[in-house]
Each structure stands twice: as structure tokens, then as C-alpha cells.
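Structure incoming, see below.
All protein chains of the complex are present and in place, except for one that has been dropped.
Right, subunit A next:
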Amino acid sequence: MYGALWRVLPGPWWVRVLILLLLAAAVLYALVTWVFPWVDTIVNVQEATVEE
């Protein structure tokens, strides 16, 4: 999977590394901005109140 990604990318190794870093940054941004807040509403187990 990641091996195939590496082979698909053009250019010398440092260009590929650069592209991968940019891709990783984009993925991280999407996760933090949209995915994690959404997951948080589903798996929220934090409680802080006392109730009957």
C-alpha cells in the first residue's frame, strides 16, 4: 500500500519525501479539523457531574 504510493510518486527521492510530508500534513489537518471532533461526539466518555 505505502510501497505502491512510493512507486507512484514522481521525481527523485527527496521530491517524493517532500510530497509525502505535504500529504501527511494535509491528512493531519483534516483529522484535527473534522474527523477528531466528530469522533469525539461519538466516543465521549468524559463525565464531570454528579447525578442520581
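To be clear about the criterion, contacts are C-beta pairs under 8 Å (C-beta built on N, C-alpha and C of every residue); 3 or more make two chains touch, one makes a residue touch a chain; residues count from 1.
Simple rule for what comes next: contacts and distances are computed from a predicted model.
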Protein name (UniProt record) of the chain left out of view, among "Class E sortase", "Cytochrome c oxidase subunit 1", "ABC transporter permease" or "Acetolactate synthase": "Class E sortase"
Positions on subunit A contacted by the hidden chain, ascending: 1-2, 4, 7, 28, 31-32, 36, 39-41, 44-52
